[in-house]
Each structure stands twice: as structure tokens, then as C-alpha cells.
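For this view, one protein chain was removed and the others were kept in their places.
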């Protein structure tokens, strides 16, 4: 049994980790921390777990060392308190934005603050198994990707590898659900204001731009234009990416590229049907799953390839991705504990 | 391995059964039928199962005998074609309304048609383990309860047993999600019309009234006043039941009644907290689970006890209930394959 | 032109008043107050009014006397600051709960605080024209009814007058939208938590019980059992009332009672059709309107009459009701400025 700590277990990402680990056959949860809810059962923060577990939150300082620790602290926290976290486990998976970028200067540009520990950056592996499976297997420290970045990257990496994005930067528009903002209530998340809205959250300048550029680039960042729009859903991130291929491609070519790329990927599904409500990926089907569904549509006449890629932002975009990494780091089957297929209808 | 047939597998209930059985450790799906989709992969009807199974629909006539058959045909079909269905398996679980009522006259009153096979009625056990666990264990034929009836009955049966509803008929108002209407599109389910509506679906005369009366009565039907209102959600049925206890009770008495009744029930949760968004049952937490959450509020001054009971109408209200029965009928742990705890937020 | 002040104009009710008064042909807005937004254009709080008006918020102390003042301060405020408000206009319409109840003891029981100015209570007229039209015409002070109370009372007052509720207390279940909680964000209104929920908000003990009892009683409060459930919508309050008539009635009797009661009522519509998505009242149709739609269904066999009454909680349940009162108090046509018929679909 792998003993696991969940640091910062009261947020949405922490809650999903607890849910996944509770039903994971090879994991025992050692402890989970929350300063504000210390002493309270985890069901207080995560009502879906009432009656499912007797686990209680503890102060971080009271967590005992384990085999692995998942760190779900607010952005900017883990990098400051890293030495303290090191004592919690030899394997650490950080779910914040602190260690995703390789280049401290890029971090500073996007996060408007100096990175407190630049030398640590190169010691982290970015948590997308589809790009870095072997590195994750041997990693001790992993930084999970951001949700919007994950959706975008997973839809585009096969095209990047095929050299189709060498000449034109893709335009990526992500539609995001309200859980992306996390657990903290605010005026903008107040139900009467948020319900039914289509809100231009970040037309330009979204922080995940840097992650996508880093992941798709081959050593040097690939230029990418990102916009994020908030729409009416709780879970989900869908990237609609407009790609202008560097060379002429046929639909058959694109089928080939994706089939090849996803052949052995347990969580990548190619979704492209000629008709029906679900002919392209839809996040509605993905709540609770670790899948990333990818589809495409090619406008041959105008040289535009539109890629649609969808995930559950709290799963493949956070907690599911982290468990997938944990499985790889510990020699388990990559899909262990991640087999929930999703609900229809929902 | 239990070999299972799912008859009528293209509807919402059939889809949930397929999903549950695919991940059930002791079941192998023998076949599933759909006349209109014969030859097509089940993912055509249930897009969440794309990439999860290679199973295809077959005509009912092509199904091979198995150990158990789940029958998900439209209301009024199974009772007409029962002899044909008998050949599919020695154990049969019907999910339609055809065999839920013991009394053919009551059936005729509520369904406005004569029952085609009255003698069969007494051979069925009603599928709520919480009421009929032992009978289900030894049953060969089970009729699963209707979704609204299930939510209502599970909230009230402890009070009925305690004799609190002997003098006044409870008033039960169910709030129901759009999936209750099944897969068939109609003008009233057209998204622009259904979205955001609070629709008085059946202020009086709802068919499930008869089931509730039968289940709560002790041999003779218990009078009950039912109303069903459709609200904006896809999955879920919540019964708000107004009970006027036959004798004075304190909050402590009511706690005692429910604790005692639910003590060994794996899917009944008592939900009653002093504060927070989830201090009472909320169907939002239950999508995909087999739980029935029950809470209550007592107005001592005015002698009213309000009971709130919530389920996922497609799970505890249909497919989950059926799998729970299958487990019991086959000597398995009752919870096998039904452990999904639900998502938060969702 | 009637000059009007809107005191506390930054909340949802204040915003609706500003919207209505801006397009009212006989009203000029003198000023509107908000301490926190003083100096800012009203579009800052009410984005629908951007480009529609140049009006800015002022501190309450800076408002100049006008002909009428609408008071939209938080509950418990107007009664404490009443002397200060008196200077704002000879006609005052309060939209809080401070002056709705006639009996200070009842106020204390439901609001858990002593009423600061009991003698004022009898000087207010309750703002439902359907019950108190003549009194409102000659009133200088009006207290608008609460939204859930308004929906409940307007559905039931014809039955009360007909003596059908003399022997059994009605059971009223209100389904309420998220705007009822007002503008203030909180954990329970955080979109991921509130979206899609069916939340037992107040199974018993809701404050509006007292208003309904007062309005339906003939001098002494009529017993009433109220529950309020929050559902997924922003605007709307729907009361489903279960009435057990004191004497046997036919459907024709009930038609007669309502037709007679609503004959000259400009905002009461009887909605009862044999089929279709909108055969009963639906708040979905009422957003922005001052209508109260009422329908019913009679279960003759079991002596139960179910009444469904729906409003827009911010309109007939607050700002629209207030403007209707203003019209009456000033000899205008009662419907002036309130003719928006609502959207379909929406």
C-alpha cells in the first residue's frame, strides 16, 4: 500500500484527490491537512464523502511522513514553503502553478512576481503522461499542468510533433466551468451573476499561455494565442484550437496523425462522428473521468484545422492527472483508480 | 461470473445498467438489445461508453439465454411479451411499471388500461431492499420501483413503521429532473422550453401514488397525497414530505427512528446538519450514486414533520436499485459495483 | 411628474426599481443612494443600465426631498432609521420586512429581535393591491410583501375569501430562485455549490409564514404550513399549495371562485390548460413582469386542491409591487410602467 498525504485537502482539487484515493486499491490515505477545518471530518468540506470516510482534517504541521504527498496549496505557497513540504514524503506532486514553468523569467512575466526558488524549476517534471511518460516514471517531483493548458496541449501535441504548427501560432479559445475559480466565493461567482453567463474571462494574457507554449515547443516556446471564456457549467474545460497547418493536409492525414498519437494512450479518445449531439467532444460527458476527448474539423479550402479537446478540469486537469502520475511513479497500471467512465445523461 | 442480458439497452435506464455492469467485478454482459440500433455499438446511444466497450446492440430475438435479464422496455411492453422474456434468463428484473403493483384493479385505475397478466403480479417482489431484503434474496422476479416512488418511500418508511402516519395522509411533493421523461425528445423537453422551468408536472393523480401507498401501507394502501414538479436538473428526484405525526414526537424521537432504521442500510444516509449548503439532502451530490439521502425538520409547535429524501432517479431510482437486487439475488455483497460516492462540486 | 428617491439603490431590488422608474412616463428619479458606491454611476451595480442612464449613486444623507421614496435597505434598518427616512418624502414605500406584520409580538417571534418601533406597524398598509387596493390608494406608508409570501398569498386569497380554508391549514411549498438571497455573495451562493441544486432552504420556520397567516386570516392569523426550497433559477418564486377544502367543491366551483376574484385584476392570470409545457404557471415566463399566474388541479376523490402560483420575486415580489402601489397612491393607472409581458423562450 502506498501511503499518501493530501496537503490542502479542503479545496475542490483536494476533494477530488481524496475521493480518488479513497477508492484506489493500492493507496491508503495517511492524512490530509486544512488549517481552517482542522479536527473536522472531510465530509464537512466534501459532502459527497459523508458516510464514505471517517477521515478528519489536521493542521499541516501534524501530518506524518508518507510515501507520497499531493500538494494542493494556493498558487505561490508551495514554492515558498517547499522545505517544509519536503519532509512529508519522498515523492511530491504539486498541483499549483508554482513549478510548471521551466524558466523563472517566464514565470515572473506571467505571474507578476519573482519566483522564490528558481533552481527547483528544472527538477520538476510536467505532469502530462502523454508528453512525458518516461520522465514521470522516474520522477520524484511532478508539477501537474493547469486545467486550461492541459485541455489545449492534449488537443495539439500530435500536430506539433507532426510539424504542422511550425509557421503559424494556433489560436486557442478555452470555454471553462465555474469550478476553475476554486472554492472561494466571490462577487463574480455569486450564482445570480454567474448563472447563464458567457464571460470573457481572459481574452488575452492568460497565465496558461506560457505552459502551452512550453509544452508544445521543442525546447523553445511555441507562440500561441490563448483566450479563456467562462460559460455555464461547473466542471469542464474545452479548447477550440484554430490551426493553420504549415503544409497542406487532408482529413485522412489528420486522422492518421491522431490515431498514431493516441494508439496506446489510455485516456485519449478520438471523437469525430458524422452526426449526433456528441459528434465532437463535449465536457458534459466527462465529469468525474480522466479522459481527454479530442476531435477535429478540417476546412481544406481555407487551410484551417479546428481541434476540439475537452476534459474535466478537476480530473484530467488536476486530481486525475495527479493520480495518473502517482501510478506511473510507483510502477502501477496507469489507469488504476481512474476507470470511472462518466455519466450520460448528466 | 454472472452472465447478464440487458433488454432494451438504448434508453437512459439501459445505459446506466450497461455502465454499472461493465465495471461490476462479478458480471459479464451477455448481450443487450435494441431494435432500432441493432448492429451499432452501444456508444452510439451512450457516448460515455465510447472507447470503454466494444459491445453492440442486437435485436431482442438474437439475445442468448443468460443467468439474469434486466428488462428496460417501455411501460406496458414487458407484461405483454412476458412469455418471450422468460426464455432470456431464470432471474428477471423488470424496470418498467408493469409489475410494481400487487392489485390489478389499482393498476387499471392509475394506468388507464387493463393489466394483461394479473396472475403474474403477486409473483414479483418490489425492488426496494430496504423494505424487502429477504424476499429479494430469494426472488426470481423483481419489479424495480419508480423513481419518484422510491424517493418518497425511502424517506417515509421508517415513520410508517413507527406508526406515525396512521392518522394523517402525508403530502409529498417531488421535484424531478428532466431525465425522468426518458430518451424520447418532445416539445416539452425541447431545451428552450424546459431549461430553467419550474413546471407543475402532475399536481395530482401521478401514477407513483399507488406504489407509495402500497409500500407504506401494511397490507392495505396507505393514503398519500403526491405532487410532482419538474425543475431544472437532469438527474435527481427529491421528495419533500409533510407528515403530521399521529402522536407528539420530539426531534430526538425522530433522530432515533431514522438512526435505528438506517443503521445497517448501506445506501441510506441521514443528512441533517445545523448549517451549510448541504445541511439537508441535495440531489446535486448524488448523480451516479446509489445513495438515498434523508433529512428532516420538525415544527413541534404545529405538529409538522418535514422529511426530505433525495436520489439519482436513474440510479437508486432505476439501474442502481436493479443492480442492488441482482447482488442480493445472487448472494453477493449488496454494494458490489455500486460504490461510486458522487462528485462535488458538479 | 412624480419625483422619486430610491434609498439603497445598489441591491437587486433597488436595481429593478431604477429600471422601472427610468421608463415610467410619470416619474423622474430624484436620486438614489448607496454608501459604498457613492459617486459611481448606477451602471456599476446594474450593468443592464449602462448607457441607459447617467444617474449616479449618492450617500443617503445627500438625497434631496422628493414626492415619494422607495426604501430598499437591509432588513432591520428602516425601522431603526425611520425618522431619518421621513424627511425624504411624504410617501414612503418600504421593501424590507420591517413593517409587514401588524403584531410586534409576531415580528419578534419570527425575526428573533424586538421591533424597535411597534407603534409604527399599524400605520403601514401591506402592499398587495389585490387585497388592499383601496387602503393603498389612500396610504402614505406602504410595506411591500415578501416574495415567497406574495406568491403564496396571491394563489390562496380567493380560496380564503370563499371560506375553503376554514378547517384545514394549507401546506405551501415555495420553490425559490437564487436572487432571493440578494446581492451579497456567500459560500452557499457560490456558483459551483448553488448550480443545479435542489436545496431545502427552510423546511419549517420560514419568516414569511407570519405574513401569509396575517394576510389570509380575517383579523386573526390563519394557520399555514410553509416550506421553502431553493432550485436552479435566478428569478422566480412558485408556491405549490395543498388545500383541503372545508366543503366539497367541484372543478367548476373552483374555476368560478378564481374567475370572480381575478376578473378586474390587471396582473392576475388564471393559467390552466389541458396540455402543453405551460399548462400551469411557470416562473420561466415571468421574468421582468409584474404578473402573478395562478393555476390549480383538483383531486376530488381525496379532497385535495393543489394551487400553483408563480411570480418574478424581484418584480411582483418586490419592485413591481412597489411601483404598482406608487401608481395607486398617486391616482395613476395601476399598470403604468409595468406592461412588459415577459419573454418566451428565455
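We just call them A, B and C in the order they show up, numbering each chain from 1.
Basically, a contact is a pair of C-beta atoms (placed from the backbone, for glycine too) under 8 Å apart; a residue touches a chain by one contact, two chains touch by 3 or more.
Predicted, not measured: the structure shown is a model, and the values here were computed from it.
Participant: Which chains here would be touched by the one that got left out?
Facilitator: Touch partners of the hidden chain, whole complex considered, are A, B, C.
Participant: Using the touch definition up top, pick the residue from C:15, C:221 or C:245 that touches the left-out chain.
Facilitator: C:15
Participant: Quick one: say which of A:28, A:86, A:105 or A:277 touches the chain that got left out.
Facilitator: A:277
Participant: Quick one: which of A:46, A:115, A:175 or A:316 touches the chain that's been left out?
Facilitator: That would be A:175, which touches the missing chain.
Participant: May I ask you to list the residues on chain B that touch the chain which is not drawn?
Facilitator: 12, 177-179, 183-187, 189-192, 194-196, 232, 234
Participant: What does the interface between chain A and the hidden chain look like in terms of residue numbers?
Facilitator: 169, 171, 173, 175, 187-188, 192-200, 203-205, 223, 225, 227, 229, 231-233, 236, 238, 240, 242, 276-277, 279-284, 295-299, 302, 304, 306, 308, 310, 345-346
Participant: Extract the touching residues of chain C with respect to the undisplayed chain.
Facilitator: Those residues of chain C that touch the unshown chain are 12, 15, 19, 22-23, 44, 46-52, 179, 234-235, 269, 271, 276-278, 282, 285, 287-289, 291, 339-346.
In this text, only the chains that are shown with their structure count from here on.
Participant: Which chain's mean C-alpha position is nearest the mean C-alpha position of the whole protein set?
Facilitator: Smallest offset from the overall C-alpha mean is found for B.
Participant: Measuring from the mean C-alpha position of chain A to the mean C-alpha position of chain C, what distance in angstrom results?
Facilitator: 46
Participant: Quick one: chain B and chain C, Cα centre-to-centre, how many Å?
Facilitator: Their C-alpha centroids are separated by 38 Å.
Participant: Multi-chain contacts in chain C: which residues touch at least two other chains?
Facilitator: In chain C, 187, 192, 194-196, 232 touch at least two other chains.
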